[in-house]
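Working notes, structure below.
One protein chain omitted, others in place.
Take a look at chain A:
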Amino acid sequence: MIQLTHARKIYQTSTGPVEALSDVSLKVERGEIFGVIGYSGAGKSTLIRLINLLEKPTSGNIEVDGRVLSDLSEKELRGARKQIGMIFQHFNLLWSRTVAENIAFPLELSGLSREKKRQRVDELIRMVGLEGRASSYPAQLSGGQKQRVGIARALATNPKVLLCDEATSALDPKTTDSILQLLKEINQSLGITIVLITHEMHVIRKICSRVAVLDHGTIVEEGRSEDVFANPQQPITREFVGRTVASAKDSERVQRFRKAFPDGKIVRIRFDGSTSQESALDTLFHDQAIHASIIESEFSPTEIGSKGTLILLIDGSEDDIHAALQSLETKKVKAEVLPS
């Protein structure tokens, strides 16, 4: 659906040329949600703007739906852009227009009849869940609602591609999730191809089937999201993955232990910082017929003890394990058997 071949972008600035993108090639398949992640300044904004030629590549080819965009005349390009919707971090709505008028904007550009326009706008307002807000002005809406208007506007002309430029970066986590959910629904119900750029791994995890990691103007890693998460190759990817999914990685290790020792119980022990680790562990192992191996431990000292979590694989009879955990209670330490 989208193919960038050796795309390169150099900006001429007063202090000399700056290379925003150096030799980027990527392919986005029809109907998938493709994410590009990178720090600010990595070239994400430039990359997504190449796809609708808001930025012209210094060299290289941009192909969308079988058409090479840089070969098109200005008029043809405007036509092609109507097939590529775009939403933005700061929504970029016209504040002088109501919700309905904002959504109608792209339809006006195409010169749709008044009746058809009204119908289509109603349809879109329902699709993004903004019933009853048609005659509100953007200034009266919350961030999430504004982005819904942005999405409705971007979809008005039935585009084949939707570009999302940090579309959730200005929203709180809960609203982010609801917008991501909406994007996923749109992708599934309309079969629209979505390309998004973000600096949040969470966004990629939540909806992207494939991901490319952009660093200093080059794609350093690319693949199915799960694979990249499970096995990040580049240091920068590990940074993105590590920061957001530490707990998920733990549970993965726990799974592996569980597979290897199906008879053992996996126990999580939480120290709230008011007990010393040694005395609690002494109690746990004292006079109990159990064996334990440490799967994970993460501790930091406090003034009177240590605070953290210990995950153990404990071998032994049900009763013994139960008794051992009971004895821990006396030390005000919380222990729980993780469900398998």
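Quick note on the criterion: a residue touches a chain if its C-beta (ideal position, glycine included) is under 8 Å from a C-beta of that chain, and two chains touch if they have at least 3 such contacts; residues count from 1.
Everything that follows uses one rule, which is that contacts and distances are computed from a predicted model.
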Should one name the undisplayed chain from "TonB-dependent receptor", "Integral membrane protein", "ABC transporter permease" or "Probable glycine dehydrogenase (decarboxylating) subunit 1" using UniProt, the answer is "ABC transporter permease"
Checked against the full complex, the residue among A:44, A:81, A:133 or A:265 that touches the missing chain is A:81
In the whole complex, of A:8, A:67 or A:90, the residue touching the missing chain would be A:90
For chain A, residues touching the missing partner are 52, 54, 77-82, 84-86, 88, 90, 92-97, 105-106, 108-109, 137-139, 153, 157, 163
